[in-house]
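Here the complex is missing one protein chain, while the rest keep their positions.
And now, chain A:
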């Protein structure tokens, strides 16, 4: 397997924390320490910055997430708020600001039905917001089972079930019961901060997770779809792994590491064995914070502390 660089996307004036593709794979959103969100798209055969959203946040924008319909973008910030942006062609307008977390909001994510948005924070909580009509967001639940800073929230690709990852070294799963949300499973095999999560392809997708000690694990369910267990381990990375992205069309698993490299792993025969497909050494000149496969497959976006967003393609 061979990957090559397609594009250098330059524009952020500080480290880039996160990248996210819209559902059709036509727009890439990025955000970072310069408090801005940038939207990148194809124009005349090359990727360019289509717009910059500057007025939403007072501090670092840590995470971005698209609604499944592609019409809304959520952004979470160290300023404690989450902004909702409505897309109209190439322009984006802020239509709601969600407040409530006590401090930095680390990540946000939309549920596959579009009914819910989750946010998580250094205040150790996960909030689940119900998306009403007329762009109104109402807090449906505040989950307090993590004992530390919550780094990441990610919804199951097909069900309104949520996974979260934390500085307390655990991953937790939440689902909606009769009248409230509850934590139904806790995974505690990582020995340090869990930074990233990504679901794989298939009808009962597995979950990949990555941690500060360089470990990357793969979890799955058997029979009872709510009992998650460890079913695979990837090669240990030399520095913290800040993000992981599992391509849902082709099955490749990409990791973003603090040693400046992006690695792509492929399944090796059986269900649980992985081998390194390729390593993009010095993908960035500093830590790589985020990786994301385009929904249509083949394109990988990465973002780093060096302020660059880069696009890679499989040859």
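Methods note: a contact is a pair of C-beta atoms (placed from the backbone, for glycine too) under 8 Å apart; a residue touches a chain by one contact, two chains touch by 3 or more; residues count from 1.
One rule holds for everything that comes next: contacts and distances are computed from a predicted model.
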{"item": "Listed names \"Probable electron transfer flavoprotein subunit beta\", \"MIP18 family-like domain-containing protein\", \"mRNA export factor MEX67\" or \"2-oxoisovalerate dehydrogenase subunit alpha\", with the criterion being the UniProt name of the chain not displayed", "value": "\"MIP18 family-like domain-containing protein\""}
{"item": "Chain not shown: contacting residue from A:24, A:97 or A:285", "value": "A:285"}
{"item": "Among A:113, A:144 or A:192, residue touching the chain not depicted", "value": "A:192"}
{"item": "Chain not shown, touching residues in chain A", "value": "15, 33, 59-60, 62, 78, 103-104, 106, 122, 149, 151, 167, 192-193, 212, 239-240, 258-259, 285-287, 305-306"}
